[in-house]
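Quick notes on the structure that follows.
Missing here is one protein chain; the remaining ones are kept as they sit in the complex.
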Amino acid sequence: MAYSTLGFGLIGAGVIGRLHAQHLASRVPSARLVGVSDPLADAARSCAESNSSMTYESHRALLADSGIHAVVIASPPDTHAGLIEDAAAAGKHIFCEKPIDCTLDKIDRAIATVDRAGVKLQIGFNRRFDANYKAVHDSVVSGKVGKPLIVHIISRDPKPATLSNTRSVGGLFLDMTIHDFDMARYVTQSEVESVHTIASTMLEGCGEPDTAIVTLRMANGALVSIDNGHTTFGYDQRIEVFGSTGMIATENEKPHSAHLTDSSGSHAVLPWHFFIERYAESYARELRAFVECIARDTEPLVTAVDGRRAVVVAVAAQRSYDESRPVSISEVE
Amino acid sequence: MAYSTLGFGLIGAGVIGRLHAQHLASRVPSARLVGVSDPLADAARSCAESNSSMTYESHRALLADSGIHAVVIASPPDTHAGLIEDAAAAGKHIFCEKPIDCTLDKIDRAIATVDRAGVKLQIGFNRRFDANYKAVHDSVVSGKVGKPLIVHIISRDPKPATLSNTRSVGGLFLDMTIHDFDMARYVTQSEVESVHTIASTMLEGCGEPDTAIVTLRMANGALVSIDNGHTTFGYDQRIEVFGSTGMIATENEKPHSAHLTDSSGSHAVLPWHFFIERYAESYARELRAFVECIARDTEPLVTAVDGRRAVVVAVAAQRSYDESRPVSISEVE
Amino acid sequence: MAYSTLGFGLIGAGVIGRLHAQHLASRVPSARLVGVSDPLADAARSCAESNSSMTYESHRALLADSGIHAVVIASPPDTHAGLIEDAAAAGKHIFCEKPIDCTLDKIDRAIATVDRAGVKLQIGFNRRFDANYKAVHDSVVSGKVGKPLIVHIISRDPKPATLSNTRSVGGLFLDMTIHDFDMARYVTQSEVESVHTIASTMLEGCGEPDTAIVTLRMANGALVSIDNGHTTFGYDQRIEVFGSTGMIATENEKPHSAHLTDSSGSHAVLPWHFFIERYAESYARELRAFVECIARDTEPLVTAVDGRRAVVVAVAAQRSYDESRPVSISEVE
Partner (left out) sequence: MAYSTLGFGLIGAGVIGRLHAQHLASRVPSARLVGVSDPLADAARSCAESNSSMTYESHRALLADSGIHAVVIASPPDTHAGLIEDAAAAGKHIFCEKPIDCTLDKIDRAIATVDRAGVKLQIGFNRRFDANYKAVHDSVVSGKVGKPLIVHIISRDPKPATLSNTRSVGGLFLDMTIHDFDMARYVTQSEVESVHTIASTMLEGCGEPDTAIVTLRMANGALVSIDNGHTTFGYDQRIEVFGSTGMIATENEKPHSAHLTDSSGSHAVLPWHFFIERYAESYARELRAFVECIARDTEPLVTAVDGRRAVVVAVAAQRSYDESRPVSISEVE
């Protein structure tokens, strides 16, 4: 690689964008944050200032800066594919938040552009980089549980303070369950064959399902169930893989382990509240891995194909819900 | 009640029958075991001798004994309904192992006979009497988790030493999952509306599914997933109820809590191996409750209707598996 | 052995005596309870009736019954040695509650009588028969933690409802810590060399220490700390052995494992409240072991010497407290 440190541009300075900015500024060796763009100029400026970097008037201006070698796309989901195309055309390596986009034709065009440009594209399935999920994955891959038979994924967000926070990004399956679809593929090392969804609505005024069990049948015979919902007790993020010779499971991570026993029982503290606290480490690790795959010219751990396949499953899960029947992945592809 | 202790006859002296015999002989106040019948005369004799009781040549001879006020039916599942009819006709109260029987018409005839006779009939869903499941049920009923939204039931047997042990009793759903169907109804306090099954075969040579995820949609909107399979690590028996304001979950019970930490990690002992060890206490409690409902002339905690409904769900689960589609309970009823 | 079942007499029908009576009546194969004596005639009668046995006017009448082959002594501690002498003189095998007695000269006379009579004498250190402590002991003995270096024993009773319950039996060290002194010897497989006590008084109006840390130096170099006190949360009974290659520890046993998570945290149930609930199983096992050592003419697992040594350590612990200095066991012997 010609450059000693990799110059990054950030496109989108919302919650997750600001987290990536901080990591690029101080926690990713060989990377530096050059500048930020966001249609909301104030958001861009505030994020840039906090991390000693520049502001661009638009993502096009950012992409035109030759000091920027790679971008992090953290804009709304349905803008991802277009931005990927622009960034690839500008010869920038791309780290793009999940989902890769919301419709398959846009995604396919974006992937084709990336392939032609020969740049790296890594999708933000950060949980693959979390210590718990990595330990589960590694144990399964190394045969510690035998053949994976049943996977149970629990993935529940804290209940939002206001309803408007919930449904801005393509519905439950594209926004929330998409992480779990990727995780199912990651830990079973297999592809989804069919999907069945049952769901309900718990949050008042929410016109769409917010609580669901999605079951998957994988090509290698593994069966998967995914629980989604919204809790009053913080971020509920667990996985269990039951295999032919053993089982591996994780527990929610907590801020500390102190537990109080008094005359009413034993009491422990709540899990970390949400993704910023719970997954901070994994967000830093995914960017370090991205920088490393550029430096070594290797394939990202989470590829464009991984990004696309999770969207395919999300589309199938939605269709299963809408039509109350199991949906084969081949119907959607 | 006219009698100071209740005389019991045991019909069927297999594994579970012998357990009930021991409990009747020493762990159920106000009950005594009068005698045992089993088509296998040796089994009947051995069981009777171990518990200081008599042997009968047939269940008819047993039912003819006026010193017997109640029977425990622990014969093969497809003989249950017939025996219930005979016992009810003889005016005996009836505790019958699960499933109540395998086909709905036989079950309905048996229930009608019981109703006419005015005797008690309790079905052997012993898990309702286990401290873990009772604590979960009681917490849900008292509102500790709010409205139940998602229930996850894990119910896995230890892998059988020989295949012949597995599939003698009506298939996975009628034999094993039937406990879970009852548990789903018990903890949600609602009825099953529809069932969807995905399943696979792990045990070599087993022509039927032995590993499954069954999902249920309950009338009150709760969603349920049930995991079944066969382990290398003993009896895997857990439940988790996620509700609108909280969650309650259990862990596997173990013979002791000692855990060793050495240079390779921290190590704890396996769960109890199977139902005899794990659920001993609940089997004693269900008989005590049965004796009490006779003494007080109250309804059993597990009724004939509970027994029948679990069979209906099992039939629907099998059909869902056979036809690869969700099955509405109304199709089976 | 000439008799097919061993006839037992119970001397002392208090809380622990009644528990032994129940176990002899139904949970100890090859044993039966013949009768009960207690200076409180009502206590004797009530206990006898509940367990279908006889009442004797005095322990001497009980010992005169040739149908009684063995006795359980569950009277106040300072009557133990005298009763042991009487029972041994009558040729009865003896199971005696802890402590064996309160003063060494009485204990020595009693042991001498037992030796002359050639009867068995087992002391009621029931915790050796508990699954948790047995697992720790067995792991240490089989070398799983290497050489034992530091043992930590936590042994706290629930706070008594009224103060009068606390101090009837020879003070904290002879009544409560004595179990821990035996446990220290049992798990380290070594003898106590010196004792140091620090203690305080928490229960109002209690003129003696009720809260203590006692440290022991064992002959094999192992160091032991024992925590005693009175809780608001039930019976606190744990042990941890740290050795040169590993560590083994136990947790408090609870009535069930269900844990609730709500917006205020995660909540589990209290431990079992006291010895009757917590150690029921171990009390049955120690009697079964006693019957077996008579049947096979082997040495009891807990000998008279074990009983005496624990008293020696208790005396040293009290002296250490009184004189604020470490006390060598050789000073007391």
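Note that the chains take the letters A, B and C in the order they are written out, and that residue 1 is the start of every chain.
One rule holds in what follows: a contact is a pair of C-beta atoms (placed from the backbone, for glycine too) under 8 Å apart; a residue touches a chain by one contact, two chains touch by 3 or more.
Keep in mind the model is a prediction, meaning the values are calculated, not measured.
Note that of C:E191, C:D227 or C:E281, the residue touching the chain absent from this view is C:D227.
Per the touch definition above, the residue from A:L40, A:A112, A:L260 or A:A295 contacting the chain not shown is A:L260.
Among the residues C:T211, C:S257 or C:T303, only C:T211 touches the chain that is left out of the figure.
Touch with the hidden chain on the side of chain B covers residues 232-233, 261-270. Although one chain is not shown, part of chain C still touches it, namely residues 147, 149-150, 152, 154, 156, 196, 198-200, 202, 211-213, 215, 217, 221, 223-225, 227, 229, 231-233, 236, 242, 244-247, 324-326.
Across the interface with the omitted chain, chain A contributes residues 26-27, 131-132, 134-136, 139, 144-145, 245-253, 255-263, 269.
Quick note on the criterion: only the chains that are shown with their structure count from here on.
Although chain A and chain C carry the same sequence, what matters here is overlap: shared residue numbers make up over half of all numbers found at their interface.
For chain C, the chain whose average C-alpha position is most distant is A. Comparing each chain's Cα centroid with the centroid of every protein Cα atom identifies chain B as the most central. Centre-to-centre spacing of chain B and chain C amounts to 39 Å, using the average Cα coordinate of each chain. Chain contacts: chain B has residues 245-247 touching two or more partner chains.
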